[in-house]
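Right after this comes chain A.
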Amino acid sequence: MTLVFQSLRKVYGEVVAIDGVSTDFAPGMIHGVIGPNGAGKSTLINMTAGSYTVSSGSITLDGKRLDKLKKYQIANSGIARTYQNIRLFDQMSAIENLEVCFYPAEVAAAWREVIWPPYANAQRRRRREKCMEILRFFDLQGYADVDAGGLPYGRQRMLEIARALVANPRVLLLDEPAAGLNHHETAELTAKLTALRSPDRIMIVVEHDMDLVMTLCDSIIVMHHGKLLFRGTPSEVQASTDVQLAYLGTANDIDDIRAAAQDRRAQLGIRARRRS
Partner candidate 1 sequence: MMKKTIATLLLGASLFAAPAMAEQITVGMSAPLSGAQAYFGSTWHNGFKLYVDRLNADGGVNGVTIAYDQQDDKADPREGTLVAQKFCDNDKVVLGLVNFNSGVAQSTLPIYEDCTLPTMTFGSNPSLTKQGYKFMVRPVANDLAGALLPAEYALGKLGAKTAVIVNDKQVFGQGISEIFAKNFETGGGKVLDTIAVAPSDVDFTAVLAQIKSKKPDAIYLGAVMPQLALFAKQMHEQGIAAVLMVPDGGYTPDLIKQAGEANVQGTLVAIQVPPMDASPEIADFAKLYKAKYGEEAGPYSIYGYVQGQILEQVLKTTKGLTREDLNAALHAVKAKTVVGELEFDETGELKVAPSYLYKVEGTGFHLVGSK
Partner candidate 2 sequence: MAAADTLAAARPPANRTISWLVFAIAIALIVATPFLPNYHVRVLNSLLIYILLGIGLNIVIGYTGLLDLGFVAFYAVGAYSYGLLASPQLGLHMPFLLILLVAACLGAVTGILLGIPVLRLRGDYLAIVTLGFGEIIRIIINNLDWLTGGPQGIARLDKASILGIQIARPIDFFWLLLITVLIVGTVVWRLERSILGKAWAAIREDQDAARGIGINTTNAKLAAFATSATIGSIAGAIFAASQRFVSPESFTLQESVLIVLMIVVGGIGNIFGIVAGAAILILLPELLREFAEWRILFLGLLMISLIIARPAGIVPRSFGPEKLIRGLFGK
């Protein structure tokens, strides 16, 4: 079973952002979503995660309808995401950012934590250990008790992915995870994401960094003007003239695509760093 989009549409007033996209994503693979600015890549992610409503069509995960659910219910159905502009809980420590993800599973027993200190301590220790494990995976253990807002930008990106992994989600949505990262950090990211590939997990990456997408992804979707333009393996995408046209109008060289994407990435990086 898989994550399925069925003639998905998103309309803002007159503007059609997503225009009848139907596709599916199989587990065990990393799916890339690429396309020029305004193609509707992020909208797709935002709709899947419940940040945006779905105008028509449907999203199902393992046969379960997601698009009518509230955002938190979607999250609890096994979908986790990161954001284009990092959205960590700035004034909470790195590890607290992860610990809080146990809320859906453990809130029912919160009252026991209040009245029975030994139970609370045990819970806290257990949560902390689990989260420490994830932090270690991302080499963040040294930052565990530092406020997330005070972390270096690259670490924040990693921490956001770490947070998305706490609930062990079926679907991991990454919205431009490499935006604003330097080469070294991007390489590190590639390694971590590759390691996260697992038979049960559907990973979807929206990204402008073509090198990253081409090396990381097993399957790529190309979006253009809200429509699904092309779907295939990285090499098929690189060979497609349709894709080249979509990106550059008349260009026919993948290097130009790369350059255009690099531009965009640089802009985002500037913006993102300033925000932090």
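Here is how the candidates were picked: all candidates are chains of the complex that A comes from, given by their letters.
For this structure, a couple of remarks:
Everything that follows uses one rule, which is that a contact is a pair of C-beta atoms (placed from the backbone, for glycine too) under 8 Å apart; a residue touches a chain by one contact, two chains touch by 3 or more; residues count from 1.
These numbers were taken from a predicted model, which means no experiment stands behind them.
Touch with chain A in this complex holds for only one of 1 or 2, which is 2. Residues 49-51, 70-72, 75-76, 80-81, 83, 87-92, 96, 99-104, 106-107, 110, 113-115, 117, 120, 123-124, 127-129, 132, 136, 141-142, 144-146, 163-164, 166-167 of chain A are the ones touching candidate 2 in the complex.
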